[in-house]
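Comments concern the structure below.
For chain A:
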Amino acid sequence: MSDNNNIVLSLKNVTKKFGDLTVLDNMSLDIHEHEIVVLCGPSGGGKSTLLRSINGLEKINSGEIYYRGELVTNKNIKSVRSHIGMVFQSFNLFDNLTVRDNLTIAPIKILKKTKAEAVEKAQSYLDTFGIGDKMDHYPHQLSGGQKQRVAIVRSMMMEPDVMLFDEPTSALDPEMIKEVLDAIRRLAEMGMTMVIVTHEIGFAREVSSRMLFLENAKIRVDASTEDFFTNTEDERLKQFLSVILKH
Partner candidate 1 sequence: MTFNWRVFQTTFPDFMRATGVTIQYAVIAIVIAVIWGIFIGSINFRRPKGIWRITSAYVCFFRETPLLVQIYFLFYGLSRLMPVSASIIAVAALVLNDGAFIAENVRGGLQSINKGQEEAAYALGFSKFQTMIYFLIPQAVTKVQDSIMNMVSIIIKDTSLLMWITITELTYMAHRVNSKYYQPVTAYLTAAVIYMALFLSVQGIKKLMDRRSQKKYELSES
Partner candidate 2 sequence: MSLASHKMLFFDTLIKSALPVTLQLILGSFVGACLIGLIGGIIRGMKVPVLSQILGVYVQLCRGIPDMLVLLFLYAAMTKGSTYSIAVLGISLIQGAYIMEIIKGGILSVDKGQWEAAKTLSLPFLTTLFRIVIPQVMLVALPALIGQLVLLIKGTSVASTIGCLELTKRAVIAMSGYSNALIVYGYVLVIFFIMCHALTVVGKKLEKYVVERIMGDKYER
């Protein structure tokens, strides 16, 4: 783990403010290849902002973010983004495009794939996630769980190096949560590096290799999943877990 060569993402002293409110306070963090890191903590703790800062959806006020050792700047953000997949809480599928076009537009435009290649790949991913028959549907014709799986496939189509999940199940009805979590499990089996913000703490425990507890704009606890749940001495985390595990 200490090998620097396999660090995918690295944050150094990152600070982000919204007006007077500090959301990320001098935060540093390394994410290694094949790690599955889950961010948890009370809302407003900066979890989503952290993810959104990594691929430049939020501009940070100070600090540095490195991707594979390379400083992320305004100039290279576009090429960095093409290696980082992001899945949103509200899916953000392109409403006016079919599933086919949602999945193939970026590979064709950015990765310069042929249409046939892209469609073939899309089909195989859709099959993997159990929605192989949805190729010609429009987003509004899909259920929430199906939409989120399409969104996951859309990111996977870019052959990302790392995937970011911003509360991927929060907007879903309970019966659809499992299908999305199963899809993420499949990515875990493939060895995908992932950073996940989620409130599904049982799922987090099962799938993650490392857990972070964020509170008040700081990383309060950073531990292996096992230590996080069994050996923690942090009072605030204990409190948080006891509340969340009761549900």
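Everything below uses one rule, namely that contacts are C-beta pairs under 8 Å (C-beta built on N, C-alpha and C of every residue); 3 or more make two chains touch, one makes a residue touch a chain; residues count from 1.
Per the selection procedure, all candidates are chains of the complex that A comes from, given by their letters.
Everything numeric in this text was worked out from a predicted model, so none of it was measured.
Asker: Out of 1 or 2, which chain touches chain A when the complex is considered as a whole?
Answerer: The touching one is 2.
Asker: Candidate 2 touches which residues of chain A in the complex?
Answerer: 55-57, 78-79, 81-82, 84-86, 88, 90-98, 105-106, 109-110, 137-138, 140-141, 151, 154-155, 158
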